[in-house]
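Read through the structure below, which is laid out as structure tokens, and then see the notes.
A protein chain is absent from this complex, but the other protein chains hold their places.
We call the chains A, B and C, going by the order they appear; numbering starts again at 1 in every chain.
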Amino acid sequence: AGASPATTESTPVAGGTLTYATGFGEPTCLDPHVGGNMPQALLGTNVLESLFSQDADGAIVPWLATAGTPSADGLSWDITLRDDVTFTDGTPFDAEAVKANVEHMKDPATASSTAILALGKVADVEVVDPTTARFVLSEPDSALLESLAQTWLAMESPAGLTRSQEENCEAPIGTGPFTVESWTKQDNVTLVRNESYNSSPTGAAHEGTAYLDKIVWRFIPDPATRFAALQAGQVDVIDEMQPDNVVTATSSEDLAVLQGALPGASIRLELNSGYAPFDDERVRKAFIASADVNPGIESLFFGTVERSYSVLSTSTPYGASYEDDFAIDVDKANTLLDEAGWTTRDADGYRTKDGQRLTVDFPISTNQSIPAEQSLFEQIQATTKEVGFDVQLHPLDLSSWYASLAAWDFGVTSAIYTKNSADVLRILYDSANIQPAPSGYHPNHSHVDIPELDELLTKAGQTTDADERAAAYADAQKILSDGAYVLPLYDHLQKIGYRTSVQGLSLLPTLQLPYLADAWVQ
Amino acid sequence: MTHTVGNDGAEAAVRAPTPSLPTPTPELRRSSRSRGWVIVRGVLLRIGGGLFVLWAAATLTFFGLRLIPGDPAQAILGGPGSQASAEALAQVRADYGLDQPIWVQYIAQLGRLATGDLGTSYSLRSPVAEVIGAQIGGTLLLAALALIVAWAIALGLAVWSTRGGRIAAAVGSTLEIVAAAVPHFWLATVLVLVFSTALRWFPAVSTAGPEGLVLPVLTLALPLAGFLGQVMRESVLDALSAPFVLSARARGESENGVRWRHVLRHGSLPGIALSGWAFGFLVSGAVVVETIFARPGLGRTLLNAVQLRDVPLVVGVVLVVALGYVIMTVATDAASRLADPRLRRQGVAL
Amino acid sequence: MSGDAPLQRRKVGGDSESHSVVTAETPHTPSRSAASEAPVVRVEGLRVGFGTGGRRGARGAAVVDGVSFELQAGRAVAIVGESGSGKSVTARALVGLAGPGSWMTADALEVGGASVLGSTGRDGIARGLSAAAWRRIRGRQIGLVVQDALVSLDPLRPIGREIGDALRLHTSLSPVQREVRVRELLESVGMPDPAERMRQRSGELSGGLRQRALIASALAADPSVLIADEPTTALDSTVQARILEQFESIKANGTGLLFISHDLAVVSRIADEVLVMRAGRVVESGPVEQVLGDPRHEYTKTLLRAVPTGVPRGVPLSVRWGADAAGTEPTEGEPFSTARPAADHPTPTAHLAGATTSPAVTPLVEATAVSKRFGSRTAVDAVSLVIAPGTTLGLVGESGSGKTTLGRIILGLTTPDSGTVTLDGAPWAPLRERDRRARRPVLGAVYQDALSSFDPRLTVGRILEDALRGQDSGSGAGSGADAGAGSVAGVIRDGVAGLLHEVGLSPETASARPLQLSGGQRQRVSIARALAPRPRIVVLDEPVSALDVSIQAQILDLLDRLQRERGVAYLFISHDLGVVQHMSDQVAVMKDGRIVEQGPSADVFARPQHPYTRALFDAAPRIGPL
Partner (left out) sequence: MAQWVAIGVLALLLLAAVLPGVLAPGDPLAIDPAQAFLSPRWGHPFGTDESGRDIYTRVVHGAAPSLVIGVAATAIGILLALVLGLAAALGGRVVDFGVSRLLEVLFAFPGLLLALLVITVYGPGIVTSTIAVGLATAPGYARIIRSQTRSVASAPYIEAAVVLGRSRGRILVQHILPNAVVPVFVLVTLGVGQAIVWAAALSYLGLGAEPPAAEWGAMLFAGKNYLATAWWMTFFPGLAIVLSAVAATVLGRALQRRGPR
């Protein structure tokens, strides 16, 4: 259960300021329609609201919308809306607003990347009546409501959207429990309570305005500093905790930890099957059979995460585990490599073939992989060396990392993809996504190109029949597992540390983001 | 000549005057007209030199950043991870003139810079001048405080350790050398560990109040104090053995009087001369310190901008830093001349 | 301060007989109640040393060893002696500033009638007064003008402040009153424009003015004793004369004066009594007329003889130290001039050309109307001169008159703006260096600052080898006396030994570095280097001004002898008239870049024509009643 609210023994008190320190980085624009990344979603969740939310099991629940009904052919959805909500600038929330938002997201000038992908099948929005918006699709989309539940597709005031992008980035106007008061670049964003808030999502601990007067949202990139600030009481809540800090915090009187698995793909290694040496399935299998990660996961994460054998996060429905495919077997690995022709070894003990070393380049995004993870990669490097792999780790800044991915200049890598439905599989492994987007980014890093898999994923994405969908996703995952394209490691955990003076803190299940409308400080 | 060398800052120490024999010039009063011309020429040369430095810095940075792999248009569209459409990219390229040949862009950039327009940051989407304006205050405050603290520590250490005999001298010079060798980042973490996590005296990250400045300022100041202290101590020692100190003592001056009235000034001369170099040192340090202590500032802005290939922002920051350096060298030069009349008569080139 | 102290003839130097050397431990002197007037300073058996005797804290040998004297108000006691004899240390010990790590013992050390020894430790070393007590003496009772006047004022502070400091420390004057007083003081020491000058820093003042400011600061708190340590050494003769006048008037005002100098001529003018020091001991003391007029001690005689002033050309100035001189060792242990003829009764030796150069001889060097400007200042202004082979042209003039520049023009180091120089009848300057190079061996040079004219990395041997190697192989082998080695290297090695021998240095010197040599030794190496290419003329720019008289005498004798033996010509630049007179056949007097007077040495010195020359000669001090 992802959304375990923090202990709520005492009665909530209104007032007070909460200081939140994020390690995800500072957004360049607070409007999550623009671009669309984690820092925006994190902050946006407390300012902007979505049409739907999800419960702890991933089921869709109402928020600004009360219901969503597909047409029989699945090519249109009628979304009914609440009629009692207004944006903080006084603009009423209605179907016109929904239409304006979708248009804003789809406008190239907005330069959306996440929202525009999620709305890929949405052709148009029709205003049926003020409380009914009809989404017209180009093809059926079983994950539409999940998509609409994401903060990147949150609703903003149409009046606000007509402002310049610069202004909208500074302070997007939503319906949420807080509004943006000020943004001091590189330091903090200050949020203040929305006094007329009345649209809590289903599952919230209380209705009505938030308890906190004010949230100071700070940016502290260095994890050690962030934790030190929490310990020193300078900040009340931090995210992106290091595993060892989780242990320290758990055993501390003053600190507590809130965890939740981010939906979407698990943390995994993706083997580039499009190019040598991993274009040979035997080599991929040998790699997976020799990459011994369990001891490292235990020691590096201090028992805070569990080994995953699924491509999907535990908080995402339809995940399937095939543990046997990932058993460590050095002999098997050696045999496979011998079979694949990597029979000789050089002076350093690495396998060679035709004078070429069995080299695997491993670009690591230092922005995305936490230090413990990077250490785990070092251990993978050490264990696969025993069978003759020369894994070369390249820690890179984000730009360089993307550049090497775009050039297919890697053997293995690890990328994060957060999405609140199993449809993430289609994004990551559909052969269509080998082709890069115009920006050069291709989500299918494993270069998986299997028509049968494409078919399964398309089917799963279109059908509204839950069983059919489950079966399709299970088969798809089996194909990936059999082909040794991916080595799942563990769930991508949201780890929130907070001082015990903070009460009522919870994670909003959709993207496992901290929800502060229920929080108060003692 | 005894050149005090030791690091890239030591060069300034070489320029620093040693309290040794100034040759007496019989002719002391030049005609005021030629003096005026010399000053005007000096000022013109300085301004010209300063402009040249700014131009060259902008040029180097511009072309340097163009060598970096990665598409600026992407940077504009929210970083490389953005799945921006081809039309959006084309639009941006046209908007920003990125489809022009590089030297056309270069000329355009120079033209804008010449009119004082630093352009618009790709990643922050606001005018570079505004971004820098918002960030510079924090960095300047940090650097200025660090410089003052470093000075105070260095001078205090130099004066104290040349007074208390052999042991104090050994302790003093060891402290200076160690301080100069301690990397900022290590110092910062140790300070945080001790003063924030363990003792809880000072906050680990910057706060609005002055207490948040203590650790960042110390982190920046201590290594600098080590460098300054080494040079200052040499000149304190030189001054202490200079005949004018004997002369002062023979006049009945007390030990404190000797230090306050004579030695301290001589000790601080190389410190003044080194302050221009210290500026660069502090800016470098600010990158690390601002990151670790989560302080807003130019250093952090720069690090982010470089990583995001935000050319206008990087060029802007580089220009501001270069301008700061130019101003700083002119200022320290003037300060040196003010403090040391011996320099006034020798024309010191820019 | 009572200015009416009766001038009292008293023997200085305690009990020591004037002809004998003071023994290391002066026996306890019975109190001399005979003295009717309490001396302002009384020193008895003063010993000072530095704790550098090897191990830490160990007591080093005494550098001042049993000095005794008394100083009365209104009188002047002078201490003379060669460099390093302990003059300055003695002076500084009187104000407790002998130096860091110094120790001091004395039978008596009184200032203004009170002992300044403080308690005496078990090791017999005086603890001295407390810091506070010393501060009441320094500046207030004893004013000290330290050596190195040029750098004895803080270059960063206006001299007015420096002088005012003494007032601040010892009087209760308000800042405004102090300023008035400082102006008066500056005026009293003859500083022009005192109001303006007091706001200037020492760097803006000439040496003479600095010296005056320093004297003013020492006199500020009206001390009863003024110690002046080499107050005129760095100054040229006209300025020196003015400063000496100053001291005379200070003395006349009733201040006791302890005057330190190595210049006997200066001393003879100012002092009432003289102490001659050598190696930390007083070898002779007494009234100035007696000590300088009728010296008893060998060392004093040697010192006096070393003064070149008035000594005719060709007469040797130095004598080798006789082993009979009690308690003395040979200077620097050099095998000085073993080849010299009997030195005790020197006679003038004929020079090759002498003063009788006939105009028929082609001049070796001829400068015609050379001029050189630096910025707006003309350093050399249309100067013409001629140097005949084998003769010496002495060039005198005050500081900044252009002597060095002229020398450099002749050396081809500075290109004249106009005018020409010929060497051996052929054009020499202006000319491209490349075209000059082949004829370089004709010209040699010896510089004032020998040390900095040597590459610090090279040994003496290498320096000389290098100088020898410049020419055709073989021909450079010194005097060629013991040539015979086959290889070029061998020849050169022999050449080095020969050169060293010729300038009176031991062969071991070859392995030393210049830094390790004494000033006199360095100057000899410098001369040897100049001689190596067998030049026909050597330009000597102040070759002896940095040396003290006895060493100076040795060097001058050496130069003289080499001229006789080798027939080289000299351009001898000096501001010291005595030295020039002693060395030159012809003399040229420079002022403001021009040669104002030129002619045979004897004529010019006997009958100076130009008023400037006369002023120069008048200002030059001579040993008093001689």
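The definition used in the following text is that a residue touches a chain if its C-beta (ideal position, glycine included) is under 8 Å from a C-beta of that chain, and two chains touch if they have at least 3 such contacts.
Because the structure is predicted, anything quoted here is derived from the model rather than measured.
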Wait, the hidden chain, what does it touch out of the ones we have here?
A, B, C
Touching the absent chain in the whole complex: find that residue among B:Ile153, B:Ala294 or B:Val321.
B:Val321
In the whole complex, not just what's shown, which of C:Gln177, C:Ser452 or C:Ser511 touches the removed chain?
C:Ser452
Residue of C:Ala426, C:Leu515 or C:Ala606 in touch with the missing chain, whole complex considered:
C:Leu515
Note that chain C touches the absent chain at residues 411-413, 433-434, 436-441, 443-445, 447, 449, 452-457, 466-467, 470, 515, 529, 533
Per the touch rule stated above, chain B touches the missing chain via residues 1-11, 14-15, 49, 52-54, 56-57, 60-61, 64-65, 67-68, 170, 174, 177-178, 180-186, 189-190, 192-193, 197, 277, 280-281, 283-285, 287-288, 302-303, 306-307, 309, 318, 321-322, 325-326, 349-350
Could you list which residues of chain A touch the chain missing from the display?
222-224, 227-228, 231, 242, 244-245, 247-248, 295-296, 298-300, 366, 371-372, 374-375, 377-379, 381-383, 392-397, 400
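By definition in this document, only the chains that are shown with their structure count from here on.
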Centroid of chain A to centroid of chain C, CA atoms only: how many Å?
88
Could you tell me which residues belong to chain A and also touch two or more other chains?
none
In the complex formed with chain B, which residues of chain C make contact?
92, 95, 97, 131, 134-140, 142-144, 146-148, 150-157, 162, 165-166, 169-170, 201-207, 210, 214, 217-218, 220-221, 376-377, 399-400
Under the touch definition given earlier, write down the residues of chain B that touch chain C in their complex.
19-22, 24-28, 30-31, 34, 242-244, 246-255, 257, 261-262, 265-266, 269, 339-342, 345
Partner chain A, residues of chain B touching it in the complex
69-71, 74-75, 77-89, 91, 123-126, 131, 134-135, 189, 192-193, 196-197, 200, 203-207, 291-297, 300-301, 307-309
